[in-house]
Structures are given as structure tokens and as C-alpha cells.
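Sharing a structure below in C-alpha cells format, with a few things to ask.
A single protein chain has been omitted; all remaining protein chains appear in their positions.
Chain naming follows the written order as A and B, and within any one chain the residues start at number 1.
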Amino acid sequence: MKPLALLVPDALTATAVPVQAENSWVKAFESLEVFGVPVGIFAIPAIPLVFIALYALYVGVYGERKVSAFMQDRIGPNETGKWGLLQTIADILKLIQKEDIVPIAADKPLFVLGPLIIFVGAFAAYAVLPFSSEFIGADLNVGVFYAVSIVSVEAVGILMCGWGSNNKWSLFGAVRSVAQVVSYEIPASIAILVGVMMAGSLSMQKIVMSQSGELGILHYAVFQSPVAWIAMIIYFIAALAECNRAPFDIPEAESELVSGYFTEYGGMKFAMIFLAEYASMFMTSVILSVLFLGGWNSPLPNIGGVALNDWTSGPVWGAFWIILKGFFFVIVMMWVRWTFPRFRVDQLMYLCWKVLTPIALLIFVFAAVWELYVR
Amino acid sequence: MSKLTPEQIHAIIKEEFGAETVSDLDNSRTMPNFTVLDHTLWQPMAYFMRTDERLKFDYLACLSGVDYGDGTLGAVYNLESLSAYQHKIAVKLKCTKENNTIPSVAEIWRTAEWHEREAYDLVGIVFEGNPDLRRILCPNDWEGHPLRKDYTVQEYYHGIKVPY
Partner (left out) sequence: MAETLEYSPKTRLSQTGSNQYIVEKDLDTEYMTLNMGPQHPATHGVLRVELITDGEVVMKATPHMGYLHRCFEKHAEALDYQKVIPYTDRMDYLSAMNTEHAFVMAVEKLLNIEVPRRVEFMRVIVAELQRIASHQVAIATYGLDIGAFTPFLHIMRDREHILTLLEWLCGARMLYNYIWVGGVSHNFPPKFKQRVAEFVKYYKPKVDEMMALLTENELFIERTRGIGILPADVAINYGCSGPMLRGSGVKWDLRKNDPYSIYPELEFDVVVPDGKLSIIGDSLSRHLVRCYEIYESLKIIQQCIDKMPEDPNFDPHAAVPKRIKPPAGEVYARDENPRGEVGFYVIADGKGTKPFRCKARAACFVNLSVLPELAKGNLISDVVAILGSIDIVLGEVDR
């Protein structure tokens, strides 16, 4: 905190329009007790969990299938229920019914724990996602730092899956994946730092609040500095790689490694890995919109008497905006996936270390200078 | 140099290697061919055919193993000068079932390696000098050579009944 606080003058955060981020819903939950049992404290993590399940079901799987179908001139799921809406439910039912197979040569503890750790890594970051001005699982003062670091746990889970499967293809996938996730964390973190520097805080809520104002979208961090948009793009590319999404899906690489580190998985374990992928997609999208696109702030401006910004602000509106922004980037990720071919391992590393990281560093320095002397 | 007729090709080879080493030209309408009688000369002859300025047979289009049904086996080479003159000729080599060896030309036309493996697998001609003479289409432990005219299929393969 300290060095960053030195970089960013206090006056900057003070100029931001104060918004009533009291996290009042969370506080209400925390104090909720039924017969002396603190139910509310369990309800807080349950809300993002339920949200992930619903989102993965409908935006993730169903949405992805419909988006890809649209791009590929197909219809997509259309038989189960109206417009195929029940298709993913049927898929989940199928996955639940499946026998829980552990290959005989697999390292059982690693094989079983791997998917759990991957999912936990992705899900734990939801604790610091500000879903609204009134709802955030834990308003840590180092929220962004926490999110970046907890996601790295995924790499451990992936390595456990790949090694535990005792399959050469899985091992290849796991090694590739870990190398990729670890490498791409560097440009991603530097890009995040740019956003953090502009807001002057590592707390998610504070970052969002620093971007609110009457002019809506014009207060977003991405328009506050001439290089912020580059940082945003770098973070988006790195996020694709961290989620193992195409064109960086070399850890799964269908046509090369069969399915990469989860080749041997089936049933609910597979569903868990799948869910984690979608969860981290949304998570990175939200972090992106928090840092650069104003989080739960409404993009609409107040124009004279037409106070669009005021009308579309508030806790419920906030949840609407941030989820909308998250979904937007999730859809962009799908769009990218269904358009581009896949990188090769060395090209991937080249892009990370020789293109993204130097650019991110330059931008970081430029943004710091801009914050100190211009803004 | 230009495209040569089969007669001219045959004449060049006869001149180089002697008249008694190759048979007369069978100038049939469908596939002009001649037979190499002296097996020991086949490898030098193949090399000569590939490298000679007048012939330049650099492309081995096809190599077929044949069981003629009368105790002789044969290999038929369809050669072509692809990059230079585009003339064609077929060369035959014959051997008996007992003494079933033919010199390999895998070092001269690399494509022959797999063709020879196939002929070895299906007809049972042993190509001496092939770097990797294994069965290619049938399993390694299959019995017999399916394209022999007197081939009878084995009863069991790893406990599986074969004829049905």
C-alpha cells in the first residue's frame, strides 16, 4: 500500500464524487441470525456461488453454444425445452449420473483434489468482486492483490490434475498450462497496477468509487489517461491466457493434446473444471470492468435536466451494470475463441515475454508520470 | 534431350548393361515393359536409370508385388521421368517362391521403402537391403502373405477365430 500511496496524491481520490458505498447489504447479512445461528455469514458466499451456477448454465454453456452456433451458421441447441433452454440442465443431469471414474494408474489423492483446487481458486476471487455498491463479499483493502494472487492457486490444481492423471498428454497440458498461467500473470499484474495507480487504492470498492461521477462513462479510468486503454487490452489478452481460452488454449488443445490436463476426467469432476473455466472468465471480466470501466457505475451521463446517471445509479442498478459489463467481456471472449486459431507454445511465450510485458512496463512508467505531473 | 520412346529407353539400358541382362521389350499398348534377368545388376541399373542424363527416371510411381500363380513372384516398377522428359517405362523383376529375394531400391527411390514393405507384407517378396523390412499393413505376427494365390487364412489370431 505504502509505495503506491506515495505515488498517487491524496487529492486525487478526494476529488472523486463520493458515493455511498456502505456495503449495507453485506452488513445486513452479517448480522442475520436465525435461532442464534449466523445464517447470513453463509449466505454471503452462497450468493456468488448460486450466481456462478446460473451464469455458467445460461451465459456460459448455453450462451457459448448459441454464440458459436450463430457464428458458425448453425442453430445450436433447440430441442430440449423452448429454444433449447433446458439443454444445459440435461447435460448437468447426465454428468451427475455418470460413474465417478478414477483411472487405475492415477495418483488418486491428486486426481480427486485437482478439480476442487482449480474451482476453489477461481471461486475464492469472487469474495472481492464488488457486485454493487452495497454488496461485496469482503471489502479488503488489498482486494485486487488478493484476487490476483488467489487465482494463481489454479496453477497448482492444474498441475495436480495433469500429474495425477498419469497420462503423458495430460502432463504436457499441465506443464504448458502452468507455464502459461505463471507467465501471463506478469503482464496482467502490471496492467492491473496501472488501473490501481490511477485509483490510488487496492480496494475494489474504492477503485470503483473513484470512477463515478455525473458524466458517467467519461469518468471511467480508461478515459482518464492516454495509455489506460492499452493497459486494458493487455489485461484482456492476458486474461484470455489465464483462463486458458482460445487462442491461448494450448493446455487443452483439442487437436494436439486430446483435452490436455483434463483428458482423464469425466462426470462431475469434469463439470467442476468446466465450471471453474467459466467462473474465471467472468471473474477476469469483472476485474477488467472494475479497473478500467467503472465497475458498477452507470455509463450514462447527466445531460442538463435529464439526469440519466442519477436515474440509473443505485445498488440494484449497480449490480445490473457490473454483471452486464462482465457478460459483455465474456461474450467477447467467446467471439475471439470461435474466430482465431491456436498459438503454438513458443509463440505464446514470445507474445508474453517479448511483446506484452515490455509494453506493459512502458505503459506503467508512462501512466505513473501522467498521474504525478499531468492529472 | 527429349522424351524417349520405350524402344529407345530399352536400347539405352541394353547398351549400358549388355544385351543378355534384360529381356526383350514387351511393347504392349497398355504398358510397355521389360524384365531384368540379372538380379545383381538391378541396383546399379536403377541408379543408372535415375541419374543418366538421357533417362532421368526420378519418380517411382508404383511398385507392385505379384504372385503369378506358377511358382514365380514378381515386382513391377512403374517408372517415370517427372522433372525432365515425362517418359515412362515399366520394369519387372521375377523370383521364385523358394528363392524369394529381390534387391531393394529403397536407397535410390525413397518411396520404394514403403512399397517394398507392402509387397513383402502381402506377397512375401524379401527385398534385400531395405532398411526397415517389417510388415506394414497386417499385424507383425500375422501368418502368411495374403496376396499369394495359395494363401489360406490362419485359423486363430490371438484366440480370435479368423475365417467366419
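Convention: a residue touches a chain if its C-beta (ideal position, glycine included) is under 8 Å from a C-beta of that chain, and two chains touch if they have at least 3 such contacts.
Bear in mind the structure is a predicted one, so any value in this text is a computation, not a measurement.
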| item | value |
| --- | --- |
| Of B:22, B:41 or B:60, the residue in touch with the unshown chain | B:60 |
| Options A:131, A:145 or A:172, residue touching the unrepresented chain | A:172 |
| Of A:249, A:264, A:277 or A:371, the residue in touch with the unshown chain | A:249 |
| Touching residues on subunit B - with respect to the absent chain | 28-31, 33, 58-62, 64-67, 69, 76, 78, 82-83, 86, 90, 109-111, 113-115, 118, 122, 135-139, 146-147 |
| Missing-partner contacts on subunit A, residue numbers | 68, 71-74, 168-169, 172, 246-247, 249-250, 253-256, 258, 338-347, 349-350, 354 |
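In this text, only the chains that are shown with their structure count from here on.
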| item | value |
| --- | --- |
| Chain centre separation in whole Å, for subunit B relative to subunit A (CA means) | 64 |
